[in-house]
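A quick write-up on the structure given underneath.
What you see is part of a larger complex, with each chain still in position.
Chain naming follows the written order as A, B and C, and within any one chain the residues start at number 1.
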Amino acid sequence: MNSEPNQAKDELGQRILKIKKAKGWKWNDIAAKLGHSPVWVCAACLGQMSMTPETAAKAVTLFGLDDADADTLEQAPYRGSLPTQVPTDPLIYRFYELVSVYGTTWKEMIHEEFGDGIMSAIDFDMTMERQPDQKGDRVKLGLSGKFLPYKRY
Amino acid sequence: MNSEPNQAKDELGQRILKIKKAKGWKWNDIAAKLGHSPVWVCAACLGQMSMTPETAAKAVTLFGLDDADADTLEQAPYRGSLPTQVPTDPLIYRFYELVSVYGTTWKEMIHEEFGDGIMSAIDFDMTMERQPDQKGDRVKLGLSGKFLPYKRY
Amino acid sequence: MNSEPNQAKDELGQRILKIKKAKGWKWNDIAAKLGHSPVWVCAACLGQMSMTPETAAKAVTLFGLDDADADTLEQAPYRGSLPTQVPTDPLIYRFYELVSVYGTTWKEMIHEEFGDGIMSAIDFDMTMERQPDQKGDRVKLGLSGKFLPYKRY
């Protein structure tokens, strides 16, 4: 396999970032125009989600793209956005650190509440917002994933 | 260094889990008695957070522990709760997958909103709750970390 | 964390294997008595699935175990049964090889048929049977996992 299996989507993502910067748009603006939430729209533009033909058409119009780009936006990505197993970028690493520190806590608490199973990362959505705080504003993320019980067959 | 640098806290965590099970307590119950949130209390009992002497004293009383255990609870842990760099347990892996899929999205959106910096994983808190849903209840996590701007000196 | 986080279930699994051998039972026999399919029962006994209290009670009776063992059987495992990232045992390696060779094929064909999403490994079941064949009998596995579409939010 190509060592960069998601290359077309990644390259389009870089182009969209430049267009976005040139236009002075925010992800909220783009999201409103595409009819989806900002987090999902950002992930889709960066090549980690696939758009429906309808959404892709809107994106093509919005960003001034072409048909090949529409195909690229609709394609299911080869997901995985990071060049290393342990991310080196500090912003992203902190999330890896949360997995490392809180992994067993999530396991313990989700099993207590729901039983043996997992939180889906597929039937999943997320929000991000600024949480004003006198001691310094905070990043607030809301994660919501369907609980999937392990099938006992 | 000992290849299991957090061994004392890990072993105490296993003992607390057994006591909790024998007592039939929930993390909510324990949290209420220790005066902290359930997620933090669970993480602290599993050995990934350190308690103040006051909280440790309450824990010792609650679980029927001894003075050496109090010391263990107060000690700053050698954090990192997972035996492998990429977690094998599916519940925990899904969070790793979120980092892999959404890493660049978080980076893009936090920088857009806050500028160059990170979401702290230290000045950080989290909630977990059941989100009822007709198509299957959902796990809902609320993450909140202080934004730390990169110092330009 | 303990570097062998699933130790209690693993050790019980080794004990059950010895009892099974001593009794001369087959997994089909055990499965019939526990009321589940042989593959799931084998996985649960080896410590990779968790039993309901009812099933655990049956297992305790069947194998002559005790209450602590029942707890162990009911506990959600820290899943991941292999000591290395790439399995060294040839029987297990061949399955890893199938993932390596057919990974992109599965991705292509599942996306063609179902769209962007995954085959669940949680809402999942499996069968194994001998497929008689003149040129040498074959191992036949039937895998069935619910398709989970990626949520577009």
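As a convention for this text, a residue touches a chain if its C-beta (ideal position, glycine included) is under 8 Å from a C-beta of that chain, and two chains touch if they have at least 3 such contacts.
Only a predicted model underlies this, so the values are computations on that prediction, with no experimental measurement involved.
S.K.: How many copies of the one sequence build the whole complex, if 3 are shown?
M.R.: Spelled out: 3 chains shown, and the full complex contains 10 copies.
Quick note on the criterion: only the chains that are shown with their structure count from here on.
S.K.: Measuring between Cα centroids, which chain is at the maximum distance from chain A?
M.R.: In terms of C-alpha centroids, the chain at the greatest distance from chain A is C.
S.K.: At the interface of chain B with chain C, does the proportion of residue numbers present on both copies reach over half, so same, or stay under half, so different?
M.R.: Homomeric contact, different residues on each side for the most part.
S.K.: Please compute the angle of the rotation superposing chain A on chain B (C-alpha atoms), rounded to a multiple of 5 degrees.
M.R.: So the angle, rounded to a multiple of 5, is 180 degrees.
S.K.: When the centre of a chain is set as the mean of its C-alpha atoms, what distance in Å lies between chain A and chain C?
M.R.: Taking the average C-alpha coordinate of chain A and of chain C, the gap between them is 31 Å.
S.K.: Measuring centre to centre with CA averages, how many angstrom lie between chain A and chain B?
M.R.: Distance between chain centres: 23 Å.
S.K.: If you average the CA atoms of chain B and of chain C, how far apart do the two points sit, in angstrom?
M.R.: Roughly 29 Å separates the two chain centres.
S.K.: Got the chain C residues that touch at least 2 other chains?
M.R.: If we look for residues of chain C contacting two or more partner chains, we find 1, 5, 76, 78, 122.
S.K.: For the complex, which residues does chain C have touching chain B?
M.R.: Within the complex, chain C contacts chain B at residues 1-5, 71, 76-80, 82, 85, 121-122.
S.K.: Quick one: which bits of chain A touch chain C in the complex? Just the residue numbers, please.
M.R.: 1, 5, 36-37, 39-40, 49-52, 55, 76, 78, 104, 107, 111, 115-118, 120, 122-125, 148-153
S.K.: Which residues, counting only chain B, touch chain A once they are in their complex?
M.R.: 17, 26-27, 38-39, 42-43, 46, 48, 79-82, 85-87, 89-92, 94-114, 117-121, 124, 126, 128, 130-131, 133, 135-148
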